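Input: one structure, supplied below.
For this depiction, one protein chain was excluded, whereas all remaining protein chains were kept in their positions.
Presenting chain A:
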C-alpha cells in the first residue's frame, strides 16, 4: 500500500525486508480470515489454506469460521467466542482446534476483531490464527510430567504415612498390619501378604494378608525351597517380572500366581542392620505383593520398595524388643502381684488356694498345688480339664525326687510343667500347671516359672510355719485358760468366758485367772499382754504364774503390781501388759483391787445400779511414761454382789465410741442382774460384741456370798432352766441344804418353770418367769410366777404337777394374773 499517489519508482530497488503487502498478507506466519458478522468467510490467506488443506473456493462464501472447528469447539464458539466478540469488540488467544480438509486436527490460537460501520452495526470480523501444534505438544508433555510427579508424590506420601504408622505400632502384630497395607497404597499392588521369622522355631509364619484367598498359608521352615523362604534367606529384594520368570526359578510361586491370576510378584525381605551391607543384616520377615497385570517397576520405585523393607524391618525389630520388654514387665508385675496376694492370706490352705487362682487363668488353664503337710497332705486345684492322673503323679514324683522343675516339651503327652516348691533346701510340695498354648519364648518363660516357684515355696513355707506356731499358741492358751477356777465353795461362784476373735487371727494375749490365796482370801485377775501369737501366749503364761507366786497373804494388790514391774525387767515381752487384780476377803466381805492400765472393774451390789470401780489406778506393767506408784482401793461388799472383770475387746467396737461402750456395758450388766450367773459372761459378750468381733474377749464374773434370797428372772426358753438349776444348786449348797432336799427342790422348781414356759407362755416367746427362793433354818421355800394365760388341758400337766406334789411338802397353785406356784420343803428330812 503506497502512501504517495506518484509512480512507484522504488519497485526495482525494494529491499529484501521491504515486503509487498499483498505478499505479506498471503504468506504471513499466521493465518488470516475475514468474515461477515454471521461468520461467512469472505477472505482467507494462503498460510491458513496451506495449514488446513482447503482450497480458497471451498471456504469463501461457503463456510463459516465455526464450521471449521471440532464439534466441541463449535459449542465453545457459540457460547463464549461469539458473545465475547460482540460485547468487547475483540477476543484474544482463544485456544481452538480446526478440522483440516483431511479430517485431522490442528490446534490453534485465535485473535479476532469486530469492525463496525459508522452506525455501530457489525460490518466484518478479522481473525488471526496461530498454529499451536508444537505448543500443545509441550503442554501435553508438561501435563504428563506433572502426572508422573504427582504419582511419585502420592507414593512418597503413602510411604510416609506407613512409616509413621510403623513408628506408632507398639507390637509385632500391629507392625505387620501396617506393612501389609503399604503396597496397595503406594504401588497399586493387587494384594499383599506378610511373613514373620520365628527364630526360636526356625520358621517363617504367615501372619497377615490383604487377600487371604491367595497364596499358601502353611508355616514353613526357614530352609524351605519355597520362593518366600529362598528370598528371605538371600535377604535382598526379588522381583518376579512374569509367569515365565517364576516358572524358571520358583515353581511353587508360578503355581500360586497361575491360580490367583497374578502377573508380577515382588518379594521384599524386611531387614534390620546396616543398609546396603548384605552380610550385616538380619531378616525379620518378608513382604510379598503382586499385581494382576504385568507391572514394570522403575528404578525410583525399586529404591522406594527397598526403603520400605528397611523401615518395616526396623519397626519389627523395635516392636520385638518392645514386646519382649512388655512380656518381661508383665511377668515381673505378675510375680509382684502374686507375692502380694499370697501375703494377704496367713493360713496355709487359703494361701495355696490363692496361688492356683493367681496362676489360672492368667498364665495357665489348669494348675494344682500339692503339699506334703499333715497325714493326708494338702491339695488345691484350679481350671481344667485335669490331665491324666497317673502321668501327672509320675512327673510330680520325678520333680520331687530330683528337686528340679520338669518342663512340658513339644509333643509331650502330659503337656504339664511340674515345679518343686522348696524352702531352705527342703521340698515342701509341687506346683503343676499347663501353660496356655500361645506363650512363646520358652527360655524366658522357664526362668519366670522358676522365679514363681521360688516365691510360692517361700510363701507356703511361711504359712506352714505360721500354722504350726498358731496351733502351738492355741493349745498353750487353751491349756492355761482351762485350768479350773475354784468352784463348789458356797461363799462365792465364778463364771468365766473366753471368746477368740471372729476373724481368722492369731491368738491374743488376754487371760483370766482365779485362785485361793488362803482359806479366806480369793484372788481374781484379768489381763492383756501386748501382741498376738505364740509369744503373747507364752508371756501370758509367765505373767499368770508370776501373779500366782506374788499373791501372798501379806502382799496386797499394790505390792503385787510392784512385783510385776520388777518381773518385766527380766521378761521384756511382759512390759506394757495391763492387769486388773482383786483380792476378796470371803469371810469379811471386803474387796481390795488395783488396776495397772486396765479397764475398771464393774461392781453390782444388791442395792442400786452397777458402778465402775475407778480408784486404785496406775499405769501398765513396766510403764515408763505412765504412773508407776501402785495404789489399791478397798470396798466393802454386801453378800450377793457381782463383780465383773473384762478385757477391752468387750467394749471396743469400731462402730461405737469407748465411753458409749462403758455405758452400754453398765446398763446390760444391771439388766442381767436377775439372770442366772451361769451363762452370764457368754450372754454379755454376745450382747456387747456379737459373733463377728475383731478382737479376743475375756470375761470373769464373780458372785460373792450366798444371797439371803435368790431372785431370778428367766426368759421363756427351756435352755434357761438348766442355768437356773446351776445357780440354785450353788445357792442351796451355800446354805448347807442336804442333798435329798436339794434334789427335790431342784426337781420341783424345774417342773414349775417348765410348766410356765410350756403352757403359760406357749404363745408368747417373750414372756418371763420370776423365781424367788428363801432358806430358813428348817425349810426351803420357792415361788415360781408367770404372767401367761392358762391354755393347756389339765391332763397335759399331769406328770409335772405330780412330781412337784410328790417331791415337796406343801404346794399351792394360785391362778390369778398368770400362775404362781408356792412350794415348801423341810430340810434334813429323809424320805
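As a convention for this text, a contact is a pair of C-beta atoms (placed from the backbone, for glycine too) under 8 Å apart; a residue touches a chain by one contact, two chains touch by 3 or more; residues count from 1.
The rule is simple: contacts and distances are computed from a predicted model.
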From "DGPFAETKE family protein", "STAS domain-containing protein", "Peptide/nickel transport system permease protein" or "Type 1 periplasmic binding fold superfamily protein", the hidden chain's UniProt protein name: "STAS domain-containing protein"
Per the touch definition above, residue among A:167, A:664 or A:754 touching the missing chain: A:754
Contacting the left-out chain in the complete assembly, out of A:744, A:771 or A:784: A:744
Hidden-chain contact residue, picked from the options A:449, A:721, A:780 or A:821: A:721
Interface with the undisplayed chain - residues on chain A: 718-719, 721-722, 725, 740, 743-744, 746-747, 750-751, 754, 757-758, 799-800, 802-803, 806-807
